[in-house]
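Take this structure first; my questions come after.
Here the complex is missing one protein chain, while the rest keep their positions.
Coming up: subunit A.
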């Protein structure tokens, strides 16, 4: 049942295998087994202690089973307890020897001391040996009727243990209905609570096969049962209260007066010092009032103070659990918490996982009146010694800028970040400025002035470098040095390890070329040559595509690569609202802490079949399906990535728009893509283009300084492949996917 965990692994040299010690113990136990000398119990205690301590550190002491059982004939309760613990641990692996214990356990079940009866019954049910179930039924039956509540408490859990060993034995003995009776009549609330736990488990498991069980399970949330439990709620221990409250959330009251009665009754639970009780109560309140908008909002107002108190009292771990729930509520209804923003300020000594939640909350609650203060505070964190948090603070500022108010001031701050000369600050800020420009192109003038001053040599992180390059390409007409910076970047092509950056560089050089052809001509030639020779297949493809489309028609190329852009109005959300609702339904559970619904982290056996199919259904519904899948994948990522996703996701989209080359066929919504596709198709179907009208080709080669000898000529097989391409889109895509593999191999060979 427990520690011998490590016993299976081979004993490490540093840890004694304990073999000689165990045989030593065996000998000593034997000597004591029959002894009735005074003080023998004390020596036994010492020996037993040794056995248990070996067991805990993982030494296998199962060979002592016989001796331990022999020594257990004692009236000393401490000895008995140690013996029970031992037997419970090893019975499963020693079923034959365990049979020896049945006798004395059964006898103890009839002891006159209720303490002994309870202990023996608990141990008897903990043996977990399927052959023994027949020995359990009798003692359990009388245990449930015992006059002592301790024994009944143990017996109820014993029934559940029996159910897990042999469900049929348990059901055949009619134990569930006895438990039901006890639940509704026992004077001891812990007995009642245990009955409730046991019945919930048993009936949920049975419900899939038995209609009666599923009816019984439904009956647990019927009005009489709920009212009976609610009326006794103050008698229950704080832990049992949580159990009852969880059950109450499933109850559907018939009218609003019932709702108010229940809330009235539970109101004072919100003042409980135990966070679990408070959260369970809050869940009841939130669920009861879901359909009553006004009251629901009042509930938020009411629970705010108790939640904040819990967050600031107790251990960091406890406050984290509560804070996660507060986070969920803040994200749902930021406006209700907007005046409490100061509570979400980070303290310097808080662990990162707490700071991260707080940063998200600060971002969410920002509005007209508090944005200035929040952004000021976030800027303090940007200079923080804790670099990951500093980065996220900067992202938070950016997010506020993207969705909130007072953009003017925030842009100034972001630009100040760029001037801080800390490389990670610069990196984050660049990414943000890029996103910002995509939403507010009108700011380009101010931003460009600052961005232009940044030396690309100081920017090393791929994301930041890509952002900088994107801006250089996009705003090359306003940035004096843009072609030259790009050119120097192109010259260092081989030192650039990130494919993402190289892709952006290709596109940026193209854009720059359309705007300032004479200055960029050289750079474009070098870039295309380097790109076509690149071993990364995406880079290679994009370069080749640009090359060909330029050959075909420069103005078409411009329409494809640098179409007029519309400002992004809303950046995509990380999580679908459906997933958020699901998490909200699972309030006061791990789903809230992990920020994903339970089906994403609980394995099938611990999830009802109902929920699983439910989930599948959702995914296959209608046009949002793809969206859901994306969110589901997103959610899988860890917290840090979650923060990233908005910008990242956009980034990928951005790149697909910038150089629509190869992701285009998958994204049918963009007009430029349609244009692109038709062009490709016509290009390919057009024999002249495909055949390389030699003149056109030479002309463009000349223009770019791309003399055939200088650039490795595109190997001929690929062209043939292209000419033979069928125009049916799916076939086309299929080919398109196969093509690069062959090509890049050829390229590698030629190098």
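As a working rule, a residue touches a chain if its C-beta (ideal position, glycine included) is under 8 Å from a C-beta of that chain, and two chains touch if they have at least 3 such contacts; residues count from 1.
The rule we apply is simple: contacts and distances are computed from a predicted model.
Asks: Which listed name, "Cell cycle checkpoint protein RAD1", "Protein YIF1", "dolichyl-diphosphooligosaccharide--protein glycotransferase" or "AP-4 complex subunit mu-like", is the one UniProt assigns to the chain that has been left out?
Replies: Going by its UniProt entry, the chain not pictured is "AP-4 complex subunit mu-like".
Asks: For the chain that's not shown, point to the residue among A:252, A:305 or A:567 touching it.
Replies: Final answer for the missing-chain contact: A:305.
Asks: Just one of A:252, A:273 or A:449 touches the chain that is missing; which is it?
Replies: Here the residue in touch with the unshown chain is A:273.
Asks: Among A:220, A:321 or A:543, which residue is in touch with the absent chain?
Replies: A:321
Asks: Extract the touching residues of subunit A with respect to the undisplayed chain.
Replies: Touch with the absent chain occurs at residues 1-6, 8, 49, 52-53, 56-58, 77-78, 81-82, 85, 92, 115, 122, 128, 150, 153-154, 157, 160-161, 190, 194, 197, 237-240, 242, 246, 271-276, 278-280, 304-306, 308-310, 312-318, 320-322, 324-325, 339-340, 342-343, 345, 347-353, 377, 380, 383, 385-388, 420-421, 586, 588-594, 598, 601-603, 606.
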